[in-house]
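Excluded from the complex is one protein chain; the other protein chains are retained at their positions.
So that you can tell them apart, the chains are marked A, B and C in the order they are listed, and the count of residues begins at 1 in each.
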């Protein structure tokens, strides 16, 4: 049983650990970085990097999707983002600032299924592997459109998701009440699909196991906490990512056993800003990481050095701020961020060069083996 | 038994947890926010929001009481505040600044029982449910006045209260000593009343149980710690609110058993600044929250964007500072603070919209059920 | 056995608690502050306040000693301070600044036994109870002088003291070595004295017990850590005061048993800046507190708003800095600091008014009873 403390009379709680609470311990013979592989394979797709670019309009555009593919990762376009709302999304992006109200306004324009189909077509034409994110609320409506155009991976993602949402928010009635509509049943939905699905975010063993049972190819752990996130102060939900990923890895083991061998990928999303964080996510059991904020500083990033995610644009309860990362400085190329080399010693660039190096220093040559590296709990420096 | 550590040879202490030390864990199917209810019923009164506006002159005036009632909460007027000391309380409020000495001076004017009665009458006339707070020291003297005018709820509240105060501070004698007067016996006092009583603040199981036995309808947990509070550095008393509320909930269970079913409400007061804090208070077992500082930024707030509570005006040992929250910015409407919508992602606005949302994400549709949500202990971000 | 953790293979360490790590929990009926007594009696001397003003030239001069006596405390003059080195100590004080080198220079002038005797005579003449501090290194030389003039209490105090110092630093020999001189044997020294002795600082059970066995009337716990202290970064010695006082209280219990009833007083010295800290020190088992920095802001303080202790003037290894506390603001009277009333809500003024109040809120009417108040461990706010 995991560590638990009694926080008051008759009420216990587990203790959760952030990536910042842990560190890696090299305990074996070292290996040269050149014999280390960071390759990641999910379903029929192989990637040089275990990296999914987050479905944030600040990070993934049709143009950056190509560059991310070239560098070895997978880009996910937000199917409910500005590209599906504006003919001229570049212009819409240019008009944003760090004001939440501006963002809310821009995202208040409805998603156009036609535009969405066109974006998928453009991505397809550019030769990349096409991945699109839809929210659980709109998957039933929008998925047919993206599937019709042919995609390689569908991402169904909200901040907190469950295998079965009890009810959508329903339709207002004349009497002021609402007709409660039944929610999306992920299990039934995914069973009917031909393309692999990533689903999330989830935060604990039980939900992870339920999401695995939907037939998803991968489960996203976390809700993408970043510098500007305020879900912890808005809702009181916080996800200590080290614990969350380890718990999901336990669910994966149990599901492997339950199914006699079906392996579901874990994609860690949240509190990842540096090479160290990526290494720790893998060390805890993730197969890949989903990166938003760390890529938003790239010169190529459509957000012009700002970062936000879908929660920032919520019309009533925004749960993150738009953050300005770029400052006035020159922004690095996506290639420097992902593959280096770099002259920046902060850990925020050459993210996967760093991963490769620490895998070697700890004596592992594949991601799967590296999930067994020894961890230590240590206070902050 | 709760977690206890030996902090020195032969001396143990429990470990207490602040709201900031814990977070909520969604572990079940999610629910749409529209099928979530935040309704709170205490005695014969029902409220849309589980919210009591704190008896601070910075927050509750006869005017804001009406607006708070309209928005679904309960406002408590401080029966020993400026409204009971000054004919023209608005003017007295306008003359305050952030200086403690100014505040002490303003509150040095004696309470006028006549004025107090007039304020109750005004509130009554405005159609709101009338709640007035008196200090334990002056309840015996002042309660008859407010009761005579007819109120809906009496709040007897000091920073730290006990069921039986051994002695009032007494009357100075000619010889320099003091005649020790016996204190207020809450049990006897409350038994004779017709109106429901909220009593507090208390900080632990034992006192909570004693206060429940006085016949109070509700017990206030905590002393309203806010940004400007210094009770912890003045007196060394600190209340880790998560633990305090959980302990009081244990007392409620035991008292339910002892009485064969009398349910006493818990109102959490202190360290609540955001929607997250409200959710955590309920999650720990509170039935409602008492809000001071979070409402003081409202455009309607009588404190002009400053906040203070009764402890700030103590003539000899002030135990909190007047804090300026408003800055120069535009202050939001009380409605935005309580019900949203908002463009502020800090968690300090749309407090109950956030509560409703997190209840849904955690899969609960009533406050009472939500008290069972899973908690996790995690380090600060 | 106290809480202990294995910090590495085969090496355990206790966990120590600072005053900041704990808080008081009111759990009983409350009492009016007027029936609370803060009286302290040690040997034949009774004081209204459990307070010893630290032997720092920044705090105790012959003039402030009178005022401290009047307000109810005991002032200790540093027998090796500027008053024993300079005819015109006021002038020497006026020439100090916050520079350690200046301080080292001022204190490099040798102590004059004649001047020291004269200071004792002056104190005696002013009618106060006379207490003088000497360092363990110079007690053998200087004590005869102060004793000859007649004092009420002798304080033998270094940062870290032991019952028997193995060797003084000795005399340099021609060959570059040193003749090791045997150190001061406190037990033999104190046995021969007629006046009560306070001895310290000590940091743990074992040393406390040894010091009690010297026949001292009181033992000082801690080395007076204050805002400018750097002993923890210079020497690596740190004293979590809550644990240190509790441990010493355990030693006192064992010594009481061993002697069939000899009660040795504990004077807590270090990490005390507020009324809360004083309350916590007593709560942990101290009979009184020694205050340096908290008194240095007084208008009457000879340090002109700056504070330093003996360690700051060490010629080779200074272990604290001179800190400027006064700023440009008006400095409060000693009376406001000790007895109030005050308009300062920080906890740094009306120190003993606050103590009296918290004793009442926790339901205790004497210091000795208050040592049993419940403690809680809680994270910082």
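Things worth noting here:
Rule of thumb we're sticking to: a contact is a pair of C-beta atoms (placed from the backbone, for glycine too) under 8 Å apart; a residue touches a chain by one contact, two chains touch by 3 or more.
Bear in mind that the values here come from a model prediction, so they are computed numbers and not experimental data.
Contacts of the undrawn chain with the visible chains, over the full complex, involve A, C.
Considering the full assembly, A:250 is the residue among A:115, A:250 or A:299 that touches the omitted chain.
Touch with the chain omitted from the figure is made, among C:25, C:163 or C:310, by C:163. Where chain A meets the omitted chain, the residues involved are 1-3, 15, 17, 21-35, 205, 242-247, 249-250, 253, 274-277, 279-280, 283-285, 340-347, 350, 353-354, 357-358, 361-363, 374-379, 381.
Within chain C, the residues in touch with the undisplayed chain are 5-11, 13-18, 20-21, 99-101, 104, 159-170, 178, 180, 183, 203-204, 206-207, 225, 228, 230, 232-240, 243, 312, 315-321.
Convention: only the chains that are shown with their structure count from here on.
If touching chains are joined by edges, the resulting network of the protein chains shown is an open path. When the CA atoms of chain A are superposed on chain B, the rotation angle comes to 90 degrees, reported as a multiple of 5.
Centroids of chain A and chain C (each the mean of its C-alpha atoms) stand 57 Å apart.
Chain B and chain C have CA centres that are 40 Å apart.
Of all residues in chain C, none touches 2 or more other chains.
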